[in-house]
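The other protein chains are all here in position, but one chain of the complex has been omitted.
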Amino acid sequence: MNPEHILTLRVRYPEADPMGYLHHSRYLQYFEMGRIELLRSLGHSYAELEQQGVFFVVVKVEVRYRAPARFDDELTLTTKVVKQTHVRIDHAYELRKGSTLLAEATTTIACVDRNGELTQIPQFLQPPESAA
Amino acid sequence: MNPEHILTLRVRYPEADPMGYLHHSRYLQYFEMGRIELLRSLGHSYAELEQQGVFFVVVKVEVRYRAPARFDDELTLTTKVVKQTHVRIDHAYELRKGSTLLAEATTTIACVDRNGELTQIPQFLQPPESAA
Amino acid sequence: MNPEHILTLRVRYPEADPMGYLHHSRYLQYFEMGRIELLRSLGHSYAELEQQGVFFVVVKVEVRYRAPARFDDELTLTTKVVKQTHVRIDHAYELRKGSTLLAEATTTIACVDRNGELTQIPQFLQPPESAA
Partner (left out) sequence: MNPEHILTLRVRYPEADPMGYLHHSRYLQYFEMGRIELLRSLGHSYAELEQQGVFFVVVKVEVRYRAPARFDDELTLTTKVVKQTHVRIDHAYELRKGSTLLAEATTTIACVDRNGELTQIPQFLQPPESAA
């Protein structure tokens, strides 16, 4: 079973644009929050990982926007790991307002060191099944 | 021939994150600037379009991040229309620092009215060839 | 007694800059969240006020930054009303990390209508004592 996390958040005023809609760039910031909170739910702090020299960079993003969100809307973001290799993790996201799907997305993140060089994801972040 | 525009911009301090990299969400804001300036180069102001009730919303984004940008880097963004229908426009983007490709992306935007309902792109925004 | 509200929030990754510090512009966004949540705690939704044509604009800000915050820090923001007239409200803020004071600030907001014209704060937003 793949790790999954549900985050509740509320659209902030300056995140909405003159149309009154949550700006499409902001979704990527929400997805990043989803990844960070998913990691925290598994017992890891991304802030501490960075202090240890373990960084993740986004190498690929795909988003399909289905319906707009507005200032003060309460949203739920589901984040799950769909694939993990020794250097990359693929996540999938669904952002909803109530039962309405606002956006679906996938990202690929890669593990890099302080110099931005691709590196192996530390063993303690590998899923149990990968130890087999 | 498809319309194309080259925009030069400089990474702002708060656009870079604790890694020192231009945050991946910011690229979408640059691509939007590319679309707006491409439109301006064709004689249209997106601000005036909105005042007339013509809005474009992003329905799909795909980005591949190749190399990071940092605070104060001067970048060039190439934006071009790759496909246009009566309601949608597909753009492609290449973001470079000097000759280094930092990111490639595509977006699909759709024309909506003040209520967010899908509507036809006004005739004056249709490419000449579509009049044939 | 003046209305007061305490908000807990966590610094997001793209809110921190290349120094690793919460960017000083972000504090103003936190203060706005403080005002909105203070209002909510008093039974009012700022989103609904805007739908009714009641807007508040910031006319004055003063911030003293005492110590930096970093990504993932949990902060507490105390927001209180310090003065209210028929058209303006003054708030004071204290942002803390644990017992450490990070910033102190004051703002003045003014009530405007849809056209941005200064207008009286609606009666239902007037403090009880002002009815005296």
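Every chain is named by a letter (A, B and C) in the order it is written, and numbering of its residues begins at 1.
Definition applied: a residue touches a chain if its C-beta (ideal position, glycine included) is under 8 Å from a C-beta of that chain, and two chains touch if they have at least 3 such contacts.
Note that the structure is predicted; figures quoted are calculated from it, not measured.
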| item | value |
| --- | --- |
| Options B:I6, B:M33 or B:L125, residue touching the unrepresented chain | B:M33 |
| Candidates C:E50, C:D73 or C:D90 - the one touching the absent chain | C:E50 |
| Contacts of subunit C with the absent chain, listed as residue ranges | 18-19, 21, 23-26, 28-29, 32, 50, 55, 57-65, 68, 116 |
| Where the missing chain touches subunit B, by residue | 12-14, 29, 32-33, 36, 45-47, 50, 70-72 |
| Where the unshown chain meets subunit A, residue by residue | 13-14, 16-18, 20, 23, 25-26, 70-71 |
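Here, only the chains that are shown with their structure count from here on.
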| item | value |
| --- | --- |
| Chain occupying the middle, per Cα centroid | A |
| Same or different residue numbers at the subunit A/subunit C copy interface, by half rule | same |
| Superposing rotation of subunit A relative to subunit B, computed on C-alpha atoms, to nearest 5° | 180 |
| Separation of subunit A from subunit B, taking each centre as the mean of its C-alpha atoms, in whole Å | 23 |
| Distance between chain centroids, defined by C-alpha means - subunit A, subunit C (Å) | 28 |
| Overlap residues in subunit B, where contacts from two or more other chains coincide | 18, 23, 25-26 |
